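A single protein chain has been omitted; all remaining protein chains appear in their positions.
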Amino acid sequence: MRIAITLLLLVIGTVAFHIWSPWWFTPLASNWHAIDTTVDITIWVTGFVFIAVNLFLAFAIYRYRKRPDQPDRKAAYEPENKKLEGWLTIITAAGVAIMLAPGLLVWSEFVRPPQDAAEFEVLGQQWHWTFRFPGEDGRLGKVATQFISEKNPFGIDPRDEAGLDDILVSDNELHLPEGKPLKALLRSKDVLHNFTVPQFRVKMDLVPGLQSFVWFTPTKPGKYEILCEELCGIAHFAMRGKVIVEPEQAFTQWLAGKPTFAQSQQIAAGDPVKGQAHYATCAACHGPNGEGNPSLKAPRLAGMSEWYLKRQIHYFREGIRGASPEDKLGQQMAPMANTLPDQQAVVDVATYLSALPEFTPLTTIHGDTRRGRHYYVTCGACHGQQGEGNFATNSPRLAGQRDWYLKQQLLNFKAGLRGTHQKDSYGHEMLFMARILTDEQAIDDVLAYINSLDGVHE
Amino acid sequence: MKFLEKISEKPWQQIGPADGAALIERMPQTPPARVALRFFLAVVSVLFLLITITFLSRSQVADFQALAGAPWQPLTDPSRLWVNTGLLLLSSIAIQVAAYSAVRDRSAPTAWALGIATFTAALFLVGQLMVWRDLVALGYFVSSNPANSYFYLYTAIHGVHLLGGLIALTLVTRKVLAGGAIRSLGPGLSLCATYWHYLFALWLALFALLTSSPETYRLIAQLCGF
């Protein structure tokens, strides 16, 4: 009896939950209405079956339960009823067909991108998104894994002319024109990833060794998130990107600001001598040999990677870092970064600093290195087992950095003072990771462990 | 089709022993161990079939360099493998003879044939190991090419199955060592013989596959729709 009523209540409750659930599809922002329609059809058909069969079940239990007042009642004897079973088969098959037919129709649209769809490439890696657009020739250049290097992260074949004018988007912010069919070619450098924008409804895996695709027409201007939806390692959940759908004109303008492959190959090398001259200003705080200064809270710069220094100076100059008034030290740095006259000066300084000799700074933070090691499993995935840093994961060197500086930065990430700026494509990931360190003790423990690392890649 | 007929019966209308008793009379014609062996051979066949499907699809990737075809490829002249094949064939024949003699309770021929079967089977395994050693000496390592990887994979799994057969054979013959009659070996040996023949046929198929030329692979792959 109770179970019959419970089943009735569960059916009512499920339907109510379905109707009033605030958790439902995000508003559609692409051409794939048809997918939403097939979902609706499926919900109607399955919903009908769910209600009908369960109500019948509840009623059967209610009606035919054993009752003390009818001790002699016997069940009916009915081995089978061919006619009834036949009808049920037919009705079920019909219901299945009603769902399957539109599903296959939509799929046939999905597997055949329109002829005029504009192609672009999505390139995934652990744990970062980058993108590539064809240049004026409208063709993407050939790529191969063996061409991938620090200088050519997309692995474009330098001998292929079609690749020279390819436009490279190295950060994880993608802009797309509104109202045009687009075909995203998907490629991965390392493991499986999946390109998903919930509002577009469609998704597809990125598979190393082959190219897959997904096509859609963005229909609603706005900012959406790209999620990786295929498990790709421990920072999988932090592998996010942004899509900004905007009118064609704005898109073209954005694209024009990005370098072509040819341009990316022509960036002049830094000049350490000029860099040293520029550094004179910086030395006041960061020390004559870039060793940092505890009393002024200036971090060590000597021996940091060139690409990392360039990016951070650039961030300070653009207000991507050090913009928040609560980040007092960052605020001091921002105007100083702007004293460098031009982009070339930034490169020169970075080149100079990266070649300065190693040294081991004083340890100021103590903690439980065993617990720290446990935390560092996560950090090491990007920053390297020895804290040596890795260009491929966009992660700076940690070993040998001043521990009080690292602590300050971790606190900044946790407080949202760093990594939250719209244009900080790399710091965003660190927001997720800093949160793993639940309290100050955890930070101290992991820093104590980092202090024990030598930064030498095994 | 008999199965379909059988599962169309209406059991609620068949009360009483008649059908059942008849059914049971028929059953023992096949000993359970033989039924189990058939299922096991089906399992092993699925195993090798699946590897072969992956092999065919892998063979169509550009970096696949078949082990035979061109004169400088190591398996273009498969004489070593022919020797091993001969050993396995000998083993297969010997074990059949052993089974035949055991049923007739002839102990000397059984013992001889068993000895030959075991010895040649072991020699086959050694021979396969020698082929591996030669390949390694020629620089054909597991990892240097997918064709090599498949050669080692196939021969290793085939060898493990033969090794398992030898263990089973030991278990079967243990009875006699413990003082049982030669005749009692009959059923066990005849199962082993079936298994041996299967492994021999399987080896022939693998041999043919592994020493084929790239063109053959392309042809089969196309036929299979890769």
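Note that the chains are named A and B in the order they appear, and that numbering of residues resets to 1 at the start of each chain.
Note that contacts are C-beta pairs under 8 Å (C-beta built on N, C-alpha and C of every residue); 3 or more make two chains touch, one makes a residue touch a chain.
In the analysis below, contacts and distances are computed from a predicted model.
Think of the chain that is not pictured: of "Protein-glutamate O-methyltransferase CheR", "Cytochrome c oxidase subunit I", "Anti-sigma regulatory factor" or "Carnitine transport ATP-binding protein OpuCA", UniProt labels it "Cytochrome c oxidase subunit I".
Contact with the omitted chain, checked across A:Thr89, A:Thr252 or A:Gln265, is made by A:Thr89.
One of B:Glu9, B:Asp105 or B:Glu215 touches the chain omitted from the figure, and that residue is B:Glu9.
The missing chain, though absent from the display, is touched by one residue of A:Ile5, A:Val39 or A:Ala415; that residue is A:Val39. Interface with the hidden chain, as seen from chain B, comprises residues 6-21, 23-25, 27-28, 30, 32-33, 35-36, 39-40, 42-44, 46-47, 50-51, 54, 57-58, 61-64, 142-143, 146, 149, 152-153, 157.
Interface residues of chain A with the unshown chain, by the touch rule above, are 1, 3, 6-7, 10, 14, 17, 21-26, 32, 34-35, 38-39, 42, 45-46, 49-50, 53-54, 56-57, 60-61, 64-66, 73-81, 84-85, 88-89, 92-93, 96, 99-100, 102-108, 110-111, 125-127, 144-146, 148, 150, 155, 186, 189-192, 194, 196, 198-199, 201-210, 212, 223-225, 227-238, 240, 374-375, 377-378, 381, 390-393, 431-432, 435-439, 442.
The criterion applied here is as follows: only the chains that are shown with their structure count from here on.
With centres taken as mean Cα positions, chain B sits 50 Å from chain A.
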